[in-house]
Every structure is written in C-alpha cells, then in structure tokens.
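With one protein chain removed, the remaining protein chains of the complex are shown where they sit.
Each chain carries a letter (A and B) given by its place in the written order, and its residues are counted from 1.
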C-alpha cells in the first residue's frame, strides 16, 4: 500500500496524506490519558527527566513524533487552541488534531495554548504568549519535535551535539540534556525565560516516543562554555 | 470524642442512618411524595432550582425531600448533580418579550399596553393564618378569563422609543461562563448577572434593601415585573431558524433608576435587571437593585455602600460556597489550635516573667 503511494507521488501525484482516523487514538479515554498525563507532569516537575510514551504507531513517515501526538491527545480539547509550525503542518495533522481532540487550530501564534514547533521555528520565534504579570499562566506551551533527545553528560557530548545544564525547581543539583545543534536557537530562547520570570514559555521536548520538559522556572546554561564557579560534577563512579 | 477514635467510618454510617430516620419521621404518617412537594411547595422548588442553576422540578423536589426541607442543603444536592451533566448545547438568548405571561405589573405607569395582570400572588393577602388549611378545607378552582391575554410588550421599550432610557444592545460577545471558568475580577455585567442569578436570595434581599436605606441609593422604580413561560431555543446545524426544545417558567424584573448622562450625552434613565428560574419575584427585584448598584463605577457614581462593591458582593453571594466554608469550622482543627495554644502559653509565660502579677503589684 505504502509502495503504491510512493510510486504515485513520484509521478507528480499529490503526496499520500493520512486520514484523521489513521492517526492513533488513546487506547481508552480514561486510564491511558491518566498514565500519559502523569508522565508529562513528572517531567514538568523534574525538568530534564525522560518518559517513554506508550502509544500505537503514527502513520508512516509523518513529521510529528509519537510523544508530541500523545501530549496533544492528553491535554487538548474544545477549549484549547493549537498553533502548528509550517514544517509540521502536513500529513493531515491539522485535520487529525481537530478530529481527535476538537481543538481549534489558530494561525496567530499569540493565541495558542499549545504550539507544535521544530527547532528551525525558533530561528525567528513567533510571538507566542508568555502570559501577563497578573496571569503568567495564560501562556503558550511549546511542544517541540526534535530529531534527537538524550540525557547528557557534560563532558561527553557527541560531535555536533550540545549539552545543556539545567538547574532550579525540580532539580536537586544539575541535570544535563544533550541536544543536536539545531536546537541552539530554541535553547537560547528558553534560557531567556529566567530573566522574564514569571512570564515565559513552558516547553515539552519530544523525539520519537521520548519526552521531557523544561518549564520556565528552569535555569539553563552551557556547562562547557560556562566558567561558572559551580561546574557540573559527576559522581565518581560514573567515570569508572 | 469524634476524632482520634478508630471506627470513624461506622460512626459516619450510623449518623447518616439516624438522619434518614429523622427525615422520614413518624412511620404512621404517609410518606411525602416528591409530586406533592413539586405541586404544593412550588415556591420552595423554584428557589432551589434558581440557586442550583438547574431547571428540573422533579429533581428539585427530590432534593428538598432528601434535605428534609433545608433549602440550602437542597440547592447543594442539585448543584452537585448539575455539575456532572454533559453540556449538549447552548441556548440562544431567551425572548422574554415573547413570554406567555401569567403575571405582569408595572409600578411606573397606571396602565400599560397589555394591561396590569396581577396573576397568582400573595400580594394584598392579609397575612392571617388560614386555619381552614389545618382542616384540609376544599380550595375552589381559580377564576379563568374568557379570552387569552393580549400581547405584552416590554414596558421599558416604550421609554426606549423616546430615548428616555438607556438602550441595552447585544454586542454579540460570547458571555463568560461562571460555571466553567473562575471569576476574574473585575467582571463584566453579564458575568455579574450570572453570579447574582444563582446567588442566595436572603443575601441579595439584604443587600438590595441596604441600597434603599441609603447605602448606595439609586432611586428605583419597578418598571416591570413579569412572570411566565418562555421558549428555550437552540441552534442546530442544518436548520435556518433556532429550534424550540421546551419552555421554562421564569421571573424577570426591570428597574428604572435615576439618570445617567453627561455634558456630551443627554440625561437618561438607567436600568437594573433581574432574572431567575421559576417564580422568584422577590429575588429578581433584589437582584435588579444590586445589578444597578454594581454599575456605580460605570455610571460615574461614588462607590460608598457595600452593595456597590462588586468583588465583595459577588464573592459572597453563592450559598453553596458560603455554607460549605462556614460549616467547615465543624471539621477538626485541633492541630492548628494546638499551635495557638503553644504560642499563647509561651506569650503568657514571658509576660509573667516581665511583669509582676496583678496581685503583687503595689496599689
């Protein structure tokens, strides 16, 4: 079936677009969404900790990550507004979101409760809402689809990757996140949250079925470039 | 001791069983039927429905029965049920001008188009106990008019035509829904009216009364009070016109109040508005007084009386919230009380060390 589609598209036919019902739903509305929510809550409470979502596979070759799709299924409904970056706005995603959650798709970034973005979206970051002084909670939550995402070690970043040191609420000392270099602009932007706190953007990072979160309360630094007096230290046993 | 004792669960179960027995009362008397409550205690049913924000005479009667006639408890029961109901549709605004009127009076005019219709009322009864009711005397059927009522246009519309009263136009904005979103003070008038409509009647009555006694006086005239049934309509996809899904009995009061206006704008009467489910005339009158007094700031009047302070009035109007929080003082608070005891003993010890006791002090 898929092969036929590929052939069609190669002969200048419109590309294969999954139908909304081909995107997976939750196994059932109550318990599955509760389990996924607790994973998101846990990552938001302890920024930089990872969760693996358990969800039926997405349609083949879509740009979305299963983890980002799971977050939408859990948190969106008729009362939420979703903004979609151009890079992700394909594969019938907008129709699928409307079909599965009833959320409204908006074109104005500042109206979004949730924004589906990729790292390149953050090169010229749209004007998402950071909330107001009185109601800082009325802000956009970013759901980022990344190529890779891993718990990092400050001294062991792979070529082309950057390690980011996280600290603040939810983190005992430091936690390190390893992201590829396309995420530079995103992370630089999130690092600014600290200066505007309590205004800011809360972020759920996803790659494949992995997710983690960086709320606006998190302090973000590059440990290698940063010559701060409290450098990240590993437990000795990890070096062995 | 009702705490620190194992078996709290059994104690609770036994207490509820005792209450159920009390509610039922003497088993030699026939059990009160909800139909009897619905038909013979109709004003209590209406008040429960209004304050619970749920139009259902059957369930309101059941709540009253279950609550042994405690109105606040009955409101709470119905409110807690209401919150579990799915929302299927939003109605279009009720057309109260198209009401099938059973009562309609204006204190501002001697006579009005459509006539003054007294309808069923306790007004002008002499409040003498009717001992015939003790003896279960027969009640004669009411007199019925030969012809139906003429159309009853809204009385304030006649002033509107002359520009004597401020216009009220629907600006089309989606109203805030107080049952789904927390109030965000300061709130707009539509939100205020929602909060007042489910507010406690006794509370609204006292505050409305306070405006008449000078705490935020606004010179009211009862422009029109009407009571009757209106159609509830919803918009359905595929139909051009809204569809009627039923009728509800409501009460509406429009007060005419003293002038607003400015150098730019010629003086006009202002309005206060009250609306409630069922036959709740007293409540809608009080509500209209308070609606108007809460407009003080908007109309450039000094805010002096309690009934003009929106956050104060609205945050305390809900009797489910109020009775819950007052009654929570019955819950054990001994941990915090212990904190206070500890501090007080310490303060007294230190005080005694600092100063000789009363007896030792030289006179």
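In this text, contacts are C-beta pairs under 8 Å (C-beta built on N, C-alpha and C of every residue); 3 or more make two chains touch, one makes a residue touch a chain.
Here is the rule we use: contacts and distances are computed from a predicted model.
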Per UniProt, the name of the complex member that is left out, chosen from "Peptide ABC transporter permease", "Alpha-D-ribose 1-methylphosphonate 5-phosphate C-P lyase", "TIGR00659 family protein" or "1,2-phenylacetyl-CoA epoxidase subunit A": "Alpha-D-ribose 1-methylphosphonate 5-phosphate C-P lyase"
Options B:39, B:150, B:188 or B:311, residue touching the unrepresented chain: B:311
Among B:110, B:180 or B:213, residue touching the chain not depicted: B:180
Selected from B:33, B:121 or B:327 as touching the chain missing from the view: B:327
Candidate in contact with the missing chain, chosen from A:89, A:182 or A:217: A:217
Interface with the unshown chain - residue positions in chain A: 29-31, 33-35, 37-38, 40-42, 44-46, 74-80, 113, 132-137, 139, 141, 168-172, 197-198, 200, 202, 215-217
Missing-chain contacts mapped onto chain B: 2-9, 11-13, 16-17, 20, 76, 79-80, 82-86, 180-186, 311-312, 315, 320-321, 323-328, 331-336, 338-343, 346-347, 350
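Throughout what follows, only the chains that are shown with their structure count from here on.
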CA centroid of chain A to CA centroid of chain B, Å: 47
